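Everything below concerns the one structure shown next.
Of the protein chains in this complex, one is absent; all others appear in place.
Let's look at chain A:
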Amino acid sequence: MREVDAAPERRISLVDLLDRVLAGGVVLSGEVTLCIAEVDLVHVSLRALITSASTLERAAADG
């Protein structure tokens, strides 16, 4: 990352970011962590996103 430094303020799309933070990264299993199961996490978050995306679209169409 040192040789290919991005601008300090990365303008990244939330969807691209969620692809990675929800479905990527190390998953640690074990009784000491509260990490929610992969499927649940992706599922609940996407439901939230889709609901709000269609709300936004309706708002844009109305406005």
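One rule holds for everything that comes next: a contact is a pair of C-beta atoms (placed from the backbone, for glycine too) under 8 Å apart; a residue touches a chain by one contact, two chains touch by 3 or more; residues count from 1.
Note that in this section contacts and distances are computed from a predicted model.
Novice: The chain that is not shown, which UniProt protein name from "Aconitase subunit 1", "Tol-Pal system protein TolB", "ABC transporter" or "Gas vesicle protein GvpFL" does it carry?
Specialist: Answer from the record: the omitted chain is "Gas vesicle protein GvpFL".
Novice: If the missing chain were put back, which residues of chain A would it touch?
Specialist: Its contact residues with the unshown chain are 1-6, 10, 12-30, 32-36, 38, 40-41, 44-54, 57.
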